[in-house]
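One chain of protein is taken out of this complex; the other chains stay put.
Let's turn to chain A:
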Amino acid sequence: MGAIIALSIGNGPVIPTPLEPKNHFLCSGDTCSGQLWYRADPDLHAMWWNARRLNKACQLEAFKNCIAGGWRNPPSTGSYLALTFSPDAPAKFPDVDITEFAAWLVTAEGVTPVAVEVQSSKVGMAQLSATWPTKTMSEISVLVIGLGSIGGAAAHALAEYGVGTLRLLDPDRLLAHNLVRHVGPPEGVGRLKVDVIKQQLAALRADTVVETHPWDVIESAHLVRGLLLSVDLVLCAADGVAARRVVSHLARRAKKDAVLACVLADGSFGEVIRLRPWHDHGCLVCRRATLADKGGIDPEPGLDAGYGTGTTHRPMTAVGGDLHLLGRLAAKTAVATVLERRGHTDQKLPGEHLLLALRPEIGWAPPFDLTRNGETRWLPHTPPRPGCPTCEPA
């Protein structure tokens, strides 16, 4: 494995062609000079393609006859690498994948084709623009609240879908005990989770702009209100009832869609809820109350606690893979929501509330009576309940 890090024409000056990214592993490899590049006849590249297919070497003379000039014989006992450039080759052989660059190991006995990878000038999400609405996605902004194991995975997935701007909100730092489940690496321990994710995405998904807000959504609700004005959707993967209720309230007041993701019953079930600020769709509290009335869920002891109070954390009972799966499902739900609104018919969802069995056991009340791992169930929305301070007009 090697890379070209400098080139020259004839006896001209040597021009550096540095590798990107700068921490690429080949940047710390040995350097060697004396390799050559030639302009070549298109037929040589057809020969390269065929020789690779047949796993055969070519005759030195045949190779030499296709070289435009400046030929150098290989040493009698050694070899050199040659890169050949034939800009007309792809057009001359349109039916097969003949490239304008080819690489060879040149020896006195023959010439062996070598695999070559040319970095495209078209990078990032633009490469998918023929089949994915990359431009639309690049104009979308999502606020992610809670950058734990679910939220971190969701942020990665949102960037992979091409979301243009991510606004990350979480006051917590990555701790050593988080590593077993979090997407963050060991070297991130001690840093703010929002900064850990931002750094990862800067390296992996340069198309996505990431802003960080190390705030608590409850304590900084007044700031979150302003933030919501600049986003298309909010994805909440925060712990506990209170934070989710605050997000539900703020999003509805801001007329923004919200997607909430969590695991329930110590990791038995995953849940993704979509909240739309529509007159006939209830908020999170209305949905939970309706479900509780039907005996489907046991209200959290802190559910009716005052604003900013209530239980915030569950112990670590779910496994990282399941949490990441939930984060990715939440991201897919978020992306589907914004794209359907922009006319993409293939982004319709079957409902507003997804249940996913992660480690199901027999005996849960409906709608959680899923019995097989991986089983899903989509539920519809529920209407606002009379007197709801979130759903009724302010």
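Operating definition for what follows: a residue touches a chain if its C-beta (ideal position, glycine included) is under 8 Å from a C-beta of that chain, and two chains touch if they have at least 3 such contacts; residues count from 1.
By definition in this document, contacts and distances are computed from a predicted model.
The chain not displayed here is annotated in its UniProt record as "Nucleotidyltransferase", chosen from "Nucleotidyltransferase", "ABC transporter permease", "4Fe-4S ferredoxin iron-sulfur binding domain protein" or "LLM class flavin-dependent oxidoreductase".
Interface note for the absent chain: among A:Pro13, A:Gly343 or A:Pro380, the touching residue is A:Gly343.
Across the entire complex, the residue among A:Glu20, A:Glu219 or A:Asp280 in touch with the chain not shown is A:Asp280.
For chain A, the residues in touch with the chain missing from this view are 255, 276-281, 340-345, 348.
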